[in-house]
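Written below as structure tokens is the structure these notes are about.
With one protein chain withheld, the remaining protein chains of the complex are depicted in position.
Letters A and B name the chains as they come in the text, with residue numbers starting at 1 for each one.
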Amino acid sequence: MSIEIDAIEKSFRGVSALAGIDLQLPAGQLTALLGPSGSGKTTLLRILAGLEAPDQGRIRLAGRDVTDVPVRERRVGFVFQHYALFRHMNVADNVAFGLSVRPRRYRPSAARIRERVAELLEMVQLGHLADRYPAQLSGGQKQRIALARALAVEPDILLLDEPFGALDARVRKELRRWLRNLHDQLHFTSVFVTHDQEEALELSDQVVVMNQGRVEQIDAPQPLYERPASRFVFDFLGRVNVLEGSLHDGVLTQGKASIHLPAGPRPAGPAQLYLRPHELRLDDQPSQRLSAAAGRGHQSDRCRSPRRAAAGWLGE
Amino acid sequence: MQAEASSISSSAAKRVLPGFGLSLGVSLFFLALVVLLPITGLFIRAAGMGWEAFWFVISDPRVVAAFRVTVLTALAASLFNCVFGVLMAWVLVRYSFPGRRLLDALMDLPFALPTAVAGITLAALFAENGWYGQALARVGIEVAYTPLGIIVAMAFTSVPFVVRTVQPVLEDLPGEDEEAAMSLGASDLTVFRRILLPGLWPAIVTGGGLSFARSLGEYGAVIFIAGNSPYISEVISLMILVRLEEYDFPAASAIAAVVLSASLLLLLAISVWQERSVKRLHGA
Partner (left out) sequence: MATGRARRVGDNTATRRTLIALAALITALFLFMPLVVIIAEAFAAGWSGYIGNILDDYTLDAIGLTLFVALLTVPITLVFGVFMAWLVTRFQFPGRKLLTALIDIPFAVSPIVAGLLYLLLYGRNGWIGEWLGRYDIQLMFAWPGIVMVTIFVTCPFVARELIPVMQQQGSDEEEAGVVLGASGWQLFRRVTFPNIRWALLYGVILTNARAVGEFGAVSVVSGSIRGQTNTLPLQVELLYQDANVVGAFAAASLLAGIALITLVAKSIVEWRQDRP
């Protein structure tokens, strides 16, 4: 089930949250919406679910325009950041909820519902907790139950809002792997929101980097990391070393230090060179070029991209 | 405001949770019918009297005396409750001791007890031959049939307002402020006066304001103990009833309109004060 997001805009009380988003998310993929707080990623996710209405723009699921379809009828599964498990129902009733509120005609029999709940709990490996209440579960367990509950109604799309944000680091890593496996098994279209770039790069088929209500870049994780298209993306993904100086004739100078940049566009003036830390190596021999880009194999490859980026910002 | 208005028109049909239309309809209908309609009716009646007639009723010496008695006694009762309320809130929040739960529950008694019952009970206690009345008579203090009795009755019925408003605030006061002050050498009393009291002040004023508003209109608890002698111990709510019994509806309406306006203004002032102090303490 593919997702088309067409010119979506949204403001809250005069403050713009989404300033015009256009995205195509192909069916069966796991997409991450990545960005800092305030980037609009959760708002976009909620608009996809139907929990918010956009001010402008359309949403299409598998070609069908669902912008005006209420959330009840959209057939999306939504996993909330703080789980939103029904605290007065036990685990089994929580998971069964979506099936039990179907109109009579479409409602499976009680026996069938029980079967399905058991299947789902087995899938998330929590069959033994069926009679427990949410307050008795750990964070990781609650999250898996929330997922099982969302999957019970067989949605076409699964939306997850910072699914692992409230968990500790170790549990987070385990669940990440587990979610990816589940996705590969069941093949639905998933979109999840995160501010953790490691998570986005590790888990997803493609990453949508957002900042202040706009899309900065969309790419698969590897190309995104290697060829960031803007200063923001470079900075946000992974560690960054910034060297400032003035660029003249392909040499970046700051005081007595200098770096010879590899061949490429040669503007002049104040400049910043963005590098990944692993692209630098310390040498005890002085070198004419004084840079990691002194012809050391693949590293000069790597340096090409930041140099390209630096050239693009010379105007600043 | 513009964005809000546009979000209403564009998403009015798209609210996520169901039941907006129904709950809005029911609430508005109920509030209009039960609350707004009668209040509007009163104000229109009172306005229809004409200014001269209105003034004549309000400035009647007996009515003015009733206003004076009511305001002064309500003030005294609220001041007492501010002190007593802080004491009770302090003891209930800071200390544990056998019987604390009972003491806590008793704070709600005036709220749950019908005012007529409170009225006859206080009257019986403080009458000349009542248990307290006798003891106080020996010291020369008369409570029943005097304004002092009115103060006692008003204080009784509005105890919960200050206690229950101050309690939660006291519970939430951060302990670090006190510890910092103590570590800097301040005495208990100083810490209380300069660190804790300022934090409690908004709650005390709010509770005191509610207590005052309630006492202004108190009837059932007051009339048995007050004696109700005109000019001396007659409260304004009784004054309204007196005029009603004389079939002087316009006069009763005029007095009631004044009392109602005062209550509404007080309510407004209290909520504005509350919002301001919340903003000041916690940021907008």
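Criterion: a contact is a pair of C-beta atoms (placed from the backbone, for glycine too) under 8 Å apart; a residue touches a chain by one contact, two chains touch by 3 or more.
Keep in mind it's a predicted model, so treat the numbers as computed, not measured.
The chain omitted from view is touched by exactly one of B:M49, B:A65, B:L79 or B:L113, namely B:L113.
Here one chain is not drawn; of B:E128, B:E142 or B:E179, the residue touching it is B:E179.
The chain that is not drawn here is touched, among residues A:L30, A:V76, A:L160 or A:L261, by A:V76. What subunit A contributes to its contact with the hidden chain is residues 49-51, 71-73, 76-78, 80, 82, 84-89, 97-98, 101-102, 135, 149-150, 152-153. Residues of subunit B that touch the chain left out of the display are 1, 4-5, 8, 15-20, 22-24, 26-28, 30-31, 34-39, 41-42, 45, 84, 87-88, 90-92, 94-97, 99, 101, 103, 105-110, 112-118, 120-122, 124-125, 131-132, 155-156, 159, 175, 178-179, 182, 188, 191-192, 196, 213-214, 216-220, 224, 237-238, 240-241, 244, 249, 252-253, 256, 259-260, 263-264, 266-267, 271.
Note that only the chains that are shown with their structure count from here on.
Of all residues in subunit A, those touching subunit B in their complex are 11-15, 50-53, 55, 68, 70-71. Across the complex, subunit B meets subunit A through its residues 2-4, 6-7, 10-11, 14, 16.
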